[in-house]
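I have a structure here, written as C-alpha cells, and I will follow up with some questions on it.
A selection of the complex's chains, in situ.
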C-alpha cells in the first residue's frame, strides 16, 4: 500500500469531472481501493462465519486483488482512453503493473493475479472481485453517494455482506436478502442517472475528451504543442498495448501521469493559436460547459439540422465537430447475461435473482435503458 | 394539540407489540400525528413554491386533517377491533371525535372534515391526507424505520416533497422523481416483511387478539372477570357504531382507553381460573411467544393435521383454537386500482407511475404478494 504506484492513485479522482456538479466529489481512486479492501475483509469474515473455509493465503490474495483492481486507471480515464492514449487499455496496464509488482515481490502476488484473471480454481473468489454484485460496486456506490451527497444512492452494504454465502463454489445470497439486493439495483440505477450520466457531467466529459483529441490532432499534424512533460511524452510516442508490455519505459511513464498533468496542460493551452484548442481549454478551465439535452426518444433530424447550423453560424472559428455532437448513452444496471446474481433459497436450491424478485422480475427480459443526447453550446437549441 | 383527546395518543404505541422484536419501537401515535403535520407544512410550502394557491384557511384545515387522521385509534387497534370492541370501527370513532371537536370549536373544523371525507371541491387536498403516496405514509415509513432501526426502510421524504405538484386538481409528481417513488415503494415493501408482517410480530398480534377474545368470551358467558375499569366497561357493554354516535357516554369511555388498560388487565388475568385465559396472559406478559411459519406456498394439509394433533396432546387444558391457527397474510404495497400515483411528464402529460417506471412496471398487472402461515406453540412443528 505504501508503494509509489499505489500512492499515485491519490492523485486521480474517482469521478473525474463530476465535482463540476457535486463539489464534494473530489474523492480519489486511492480511497476507493482502500475502502474496497476494507469491505473485502468484512466479506471474508462473513463467509468464514458461515463455514466457508478461506486460508490465510487466499485471504491476502483477495485483499490484494481488490486493492489493485483499478491500479491501471490513468487520469480522467475515459477521456484518456477515448482520445489520447487510445491504444493502451486500463485493464492491460493494470495487469502489466500487477505482473511487475509480482516480480518485485518474488511471486507473492501469484494467487491474487489468478483470482483477478478468474484462473483460480475456487471461482467464487473472482466473483467477490468482479461480478454483478461485487465488492467493487458496493464500495463505489457507497462512496460516490456519500461524497456527491446523493442520499438516494446509499446501499446497505453491511446487510448485503451478512446475506452473502458460498454454495457449489459460487457466490450466493440468502433469500431474506432479496430486498437488499433490489435496493442495491435501484440505487445503482439512481446513481447512473443522477451522477454518472448526469447531463452536466456528460457535458464535462465530452469537453475533456474533445480537448485531448484536438491536442493530439495538433501534435499529429506536427505542431510543437506545449504540455506537461509526462503528457507530452504520450502524445508524441503513442504507445500501444504491445509496446507497453515490451518496453518498460512505457509503463514507467504511464505511472507518472495523473490529474495534474491534464490540468496544467489545459492551462498552457488557453492562449494557444489554434482557435479550437484555445476555446475548449478555456471552457474546461472556467467550467463554461455546453448544454446536453437527454431524451428517451430519438431527437428529430430536423431539429438537429437546424441546431447544427446555428452552432456553425455562431462559432465560425471553431471546428463544428468539437461543438456539436449527438449519440446515445446506455444504463447497464443489471445484466443477468453477464452472470446472474444467485439466490440461495431456504430449501437449498439456487435461483437467479430476477426470477424470485418481486420488484425486479422485469430485469429478466428487458433491455438496458437507452437515452439519446445532443451536445451543443448554450443558446443554440432554442433558435 | 393540547386537547386531552389528542394527548391520549401519547399513551398508544404506533406499532403495538412490534417492540417485542425491535425494542426501540416504542414510539406513539402522538409523535406520528405531530410528524405528519410537520411534513404537511413542508408539502404546502413546496406546492406554493410551484404556484399552487392554498389559502390560510385551507392550510389550517390540511394540518388539522392530517393531525387528526388517526385520532380514532384505540390501544392495540387491530387486536381491539378484531376481538373486543368488534362493533366499533376506528374510522367511525375518528369521525365522531372530529365532529365533537368541531362542535366544541364552533365549526372551525368544517373544512378539515370535508377534506378528510373527500367532500371538498379541491380533490388534491384529500390525496395529500389519504392516497397511495400520502403524507401519512411518508411519516410512518420514516418514523417506523428510524425507531425499529431497519435502515432499509428509510425513504427520502424531503426529495419526494420537492417533486410534488398539482395539475388538473390532482396530486402529481415530477418525472425526475420517479426513482424516489420507486424507492418509496420498495421501502414500503421492505417494511411490510421486515416489520409489519415479521413472524414474531405476527405471533404477538395473534396472541393479544386471542387473549382479548377469550376474555370477552368469559364475560359473555357471565363470568365476573377482573379488568381495568375502562376495559371492563367495554367488555360488558359491547357498544357498536350506532350507540357510539347516539350515546355520548360511549365516546367518553372510549377516549379513556389506552395501552395501559390492556397491560394492567393482562396482569390481572395471569392467575385466573380459566386455563386458556391464564395461559395466554402469562405468555403475553413474559413474551413467551408461539412460533409462526410463513410460506409462499400453501402448507400441506397433512402437516397441518399432524401438528394440530401434537398441539392438542401437549396442551390438554387449553382450548386448541387459541393455540393453533392457519391463514394468509397479504402485502398491499401499491395498488393502482385504488388510485394510481400520477407522474407529470416534461411535456405536460399525466401518466400512471407504473406505466413509466423502469423497475415497477410489473405493479400494473401483478397481484399482491400473499403468504401462508401456521401459528402454533414452539416445538410442535418439528414433531
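Worth a mention:
Order of writing sets the chain letters: A and B. Residues in each chain are counted from 1.
Throughout what follows, a residue touches a chain if its C-beta (ideal position, glycine included) is under 8 Å from a C-beta of that chain, and two chains touch if they have at least 3 such contacts.
Keep in mind it's a predicted model, so treat the numbers as computed, not measured.
In this structure file the full complex is assembled from 4 copies of one chain, 2 of which are shown.
Note that only the chains that are shown with their structure count from here on.
The angle of the rotation superposing subunit A on subunit B, based on CA atoms and rounded to the nearest 5, is 180 degrees.
Put simply, the C-alpha centre of subunit A and that of subunit B have 45 angstrom between them. Within the complex, the subunit A residues that touch subunit B are 151-152, 156, 159, 179-180, 182-183, 185-186, 189-190, 193-194, 358-362, 369.
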